[in-house]
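With one protein chain held back, the other chains of the complex are shown just where they sit.
The letters A, B and C name the chains in turn, as written, and every chain counts its residues from 1.
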Amino acid sequence: MSANLAAFLYLVSGILFILALRGLSHPTTSRQGNIFGMVGMGIAIVTTLAVARPSAGGLGLIVLGLALGGAVGATIARRIQMTKMPQLVAAFHSLVGLAAVMVAAAALYAPENFGIGTVGAIHAQALVEMSLGVAIGAITFTGSVIAFLKLDGRMSGKPILLPMRHAVNAGLGIALVVLVVMLVATQSHAAFWLIVALSLVLGVLIIVPIGGADMPVVVSMLNSYSGWAAAGIGFTLGNLALIVTGALVGSSGAILSYIMCKGMNRSFLSVILGGFGGESAVAGDDGVERTVKQGSAEDAAYLMANAQKVIIVPGYGMAVAQAQHALREMADKLKGKGVEVKYAIHPVAGRMPGHMNVLLAEAQVPYDEVFELEDINSEFSQADVAYVIGANDVTNPAARDDKSSPIYGMPILEVDKARTCLFVKRSLGSGYAGIDNTLFYKDGTMMLLGDAKKMTEDIVKALDE
Amino acid sequence: MSANLAAFLYLVSGILFILALRGLSHPTTSRQGNIFGMVGMGIAIVTTLAVARPSAGGLGLIVLGLALGGAVGATIARRIQMTKMPQLVAAFHSLVGLAAVMVAAAALYAPENFGIGTVGAIHAQALVEMSLGVAIGAITFTGSVIAFLKLDGRMSGKPILLPMRHAVNAGLGIALVVLVVMLVATQSHAAFWLIVALSLVLGVLIIVPIGGADMPVVVSMLNSYSGWAAAGIGFTLGNLALIVTGALVGSSGAILSYIMCKGMNRSFLSVILGGFGGESAVAGDDGVERTVKQGSAEDAAYLMANAQKVIIVPGYGMAVAQAQHALREMADKLKGKGVEVKYAIHPVAGRMPGHMNVLLAEAQVPYDEVFELEDINSEFSQADVAYVIGANDVTNPAARDDKSSPIYGMPILEVDKARTCLFVKRSLGSGYAGIDNTLFYKDGTMMLLGDAKKMTEDIVKALDE
Amino acid sequence: METGTVEQALERLERAMAGLRAALEDTQMAEAAGALAHGATGGAIDPFVFRLAIFVLAIFVGYYVVWSVTPALHTPLMSVTNAISSVIVVGALLAVGISASGLATGFGFVALVLAAVNIFGGFLVTSRMLAMYKKKDK
Partner (left out) sequence: METGTVEQALERLERAMAGLRAALEDTQMAEAAGALAHGATGGAIDPFVFRLAIFVLAIFVGYYVVWSVTPALHTPLMSVTNAISSVIVVGALLAVGISASGLATGFGFVALVLAAVNIFGGFLVTSRMLAMYKKKDK
């Protein structure tokens, strides 16, 4: 295949990736977009094969590798529960990081294959790019593994604050720079593997002090970094598909981190510095005695059956309890009784962007019943019932009213404007931000304490009676 | 200057042009954007000078040319009336077209300067690109001149339908292709000038059958074409600034044409085929006797002074009458009396996109009192008075209700939902689309027949009493 | 010169191809094959492909950037695109700057003057318009 044709095809595949993301601007075009993405990947692979023209043995290995990886990937994709998406993305992400490390290692041992020199005489520019790529890849790998463990609950979500961590990290960073210089000067393989080792350690150290709930921001951040790293490799290989993809992935990660930080009203730096947001915090107990109106599933069923308009506000607790199917059943029952039902989604409800939307979609809630904050916030004042299920921070009026609150300024869903506000959660404890919610003690609020799924199922039963 | 540095600087200037358009996403950033554009142009010019390193005489000529053109341009920019913007854009546009023709001619006579060969031995690829460029440039030139004459009223806006025009145009097109082939084969200068001549004629022939009111679509279309032509020249010269700018200008023209056609509910083809929309059409007189409630300036002043909310709907007639200043004065008076005043702008009100917004801005109406169709349409039902000044088609309920109407499906401002609808125009005649407006005969409508500026000034006087 | 580069590129590509053929026969010649791999991924690409990539991406950018222009500023958009489309002045400068045939200089000069009218006129009238857009003072 001619070099020009190959470059052109890589460009085509980059453009197909752009169209893949573009498709996501609306659910109806999204499936087509995904297909564009697959075709783009296919073109990139076939083009590379046509260029590299592998030997029969090489081709065998390639087919084997693709089949092996493909089978594993397909199985995971088919089996995974939708509530586990945050973990899955983190896990997949760690694989990309490790793959980048492996590609860099292969380039070190067979630079001729990549046209960057010969063993022991690799071009300096390529070595610098390579070591940057490998460092970011390794950090992404261990960082994403930790993020996965925290998100999956296999490791405590509590921030682990090591003593002197900033000094240690800075020291590691300096050591890395020294090693890169050494690598370029001596072409020593030892220096390369030391870079890998230190970066792996650094990945762990950077992520452990960050609380479990902050992991989505971290995952997005790592995603963004790995995009820039891919673009860097694209420069080395002169590959347009990699350059374009790198820029896309880099932008996407950066924008999603920005959206999350803005939604949480925190600076990106404060997230990265860590020490915030561990396990669900303890009940806010500040000594003042406050009364709470508690209700039963029957009370809730009665209230909603007699309402004209119910707005459902799902949050992280719905995901934990896997309550989305029961919720949809409840909504169907209410609609059957002539009640108007809508869903209101806060931009940072749950633990990753769009988290609630996927779960509701999984439970077959039509996307045109699901509204974003700006589109529905004005409707709460006309609603009879706001059914808040497993959400907490995103409804906390402190963000609106209390200037001293750490979440002051974050936009909230104004459920307190509804006639009655039903709160489904297991306790009076706080949510991700660890801040007491004064709504629990308000007049119009009725607490439905219990597991979100169990409680919703009970309401469905009560509606039947 | 090194070739790489030059290419890099051209890239920078292309990016500054992107930022110039990006700034227009909001009035507050738009001025900064315009400055980016100027800087980008400066960088492109300085880079070219640094590359071409003109002789002292050449530099003198360049400074002279820039000074001469700059003085004329600056004077026009300072003197022109805001209501004349459509004409001005068309006129400026014709200059770009002529400049492109001249550049191509210069390249023909001194191909060495452009690195595309020597006289009599110009590379074939460059000749093809050049003749395409020159043809589009020439068509843009005469086409824009006609558009200017029609828009400025120096030529009748009536579509001039020559017999057999489609056949003639097709013949000219074929002749052009033959000439391009000849030019490439023989390098004959005569062939080049014949291409220029035929294209100039074609430009006239394409535009004369199109009605005066359709000119803005035509201007945008020519703008888009000239963008693609500039990108073509950019490919020949290998100039990144030209390639990027060409793509920007091309997209911009295409999108604006699309917006206009969609707003008018007509296909682009039907606009280009021409024969539609001449001078303001005659009064709709279909024999049926219909009663019209006519009012005076005093009636209007009384109604509005006692209203709570007035929505002003400007249209092309406001531009014709230059009534924007009087209008603003009227609004101030009303606001002084405690009346809430808003402006509603239809996407295709007037004769070019954003036409009404510029005029209102000129009269110092703050842009946050000016609303787009989607944002204000629901408010008419709460308004006491809709003050429709020189607008007609954009309020015509036929577009909403009458499936047989040629404008059926075009979105309209629902002024008929307001308690009272005041119509300021000179007659019961129709507007651009030549369709009778049934609103004139409705109960809640009061016609204020007269010149828009005069009538509004009278209302201001009446408000004072 | 353009074709010169292309020819050189083709030549280099052919050499790489020969290398590949050799490599297929003898796996010890991996270096040559590597040369091809890099040739195809970065070494010897016609600048046209790059320009095409830039053009296509610029169209995407243009599409998004123009749709994000607020409708209230569509008239300034028209005048500013008019102004920036006079980068064609680059061609006029090349014609005038390096004096060659008298005719070419003449054409170049006319193009230069016309483009200058557009540059100054376009940007200034745009800034005049934009200066008028004001917020409500509170």
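By definition in this document, a contact is a pair of C-beta atoms (placed from the backbone, for glycine too) under 8 Å apart; a residue touches a chain by one contact, two chains touch by 3 or more.
Keep in mind it's a predicted model, so treat the numbers as computed, not measured.
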Handout entry: Sole residue of B:S2, B:T291 or B:S404 that reaches the chain not shown, by the stated touch rule
Key = B:S2
Practice task
From the listed residues B:I18, B:M41 or B:V339, report the one that touches the chain absent from this view.
Solution key: B:I18
Problem - Among A:G157, A:G203, A:G250 or A:G315, the residue in touch with the chain that has been omitted - result: A:G250
Problem - Identified contact with the non-displayed chain, of B:S94, B:N239 or B:S405 - result: B:N239
Handout entry: Interface with the unshown chain - residue positions in chain B
Key = 1-4, 6-8, 10-11, 14-15, 18, 51-53, 55, 110-116, 118, 237-240, 244
Exercise for the section: List the residues of chain C that touch the chain left out of this view. Expected result: 1-2, 4-5, 8, 12, 23, 27, 30, 33-35, 37-39, 42-45, 47, 50-51, 53-54, 57-58, 60-61, 64-65, 68, 94, 98-100
Fill in the blank from the handout: Per the touch rule stated above, chain A touches the missing chain via residues 13-14, 17-18, 20-22, 24-28, 30-31, 33-34, 37-38, 40-41, 44-45, 48-49, 52-55, 57-59, 61-62, 65-74, 76-78, 80, 82, 85, 88-89, 92-93, 95-96, 98-100, 102-103, 105-110, 112-115, 119, 123, 219-220, 223, 226-227, 230-231, 233-235, 237-253, 255-256, 259, 345, 347, 352-355, 357-358, 361-362, 364, 366-370, 372
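What we mean here is this: only the chains that are shown with their structure count from here on.
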Exercise for the section: For the pairs B-C and A-C, output the one whose chains share more C-beta pairs in contact. Expected result: B-C
Handout entry: Geometric centre distance via CA averages, chain B-chain A, whole Å
Key = 45
Practice task
For chain B and chain C, let me know how many angstrom lie between their CA-based centres, rounded off.
Solution key: 26
Handout entry: Whole-Å gap separating chain A and chain C, where each centre is the average of the chain's CA atoms
Key = 38
Practice task
Identify all positions of chain C at which a residue touches two or more other chains, and write them in rising order.
Solution key: 48
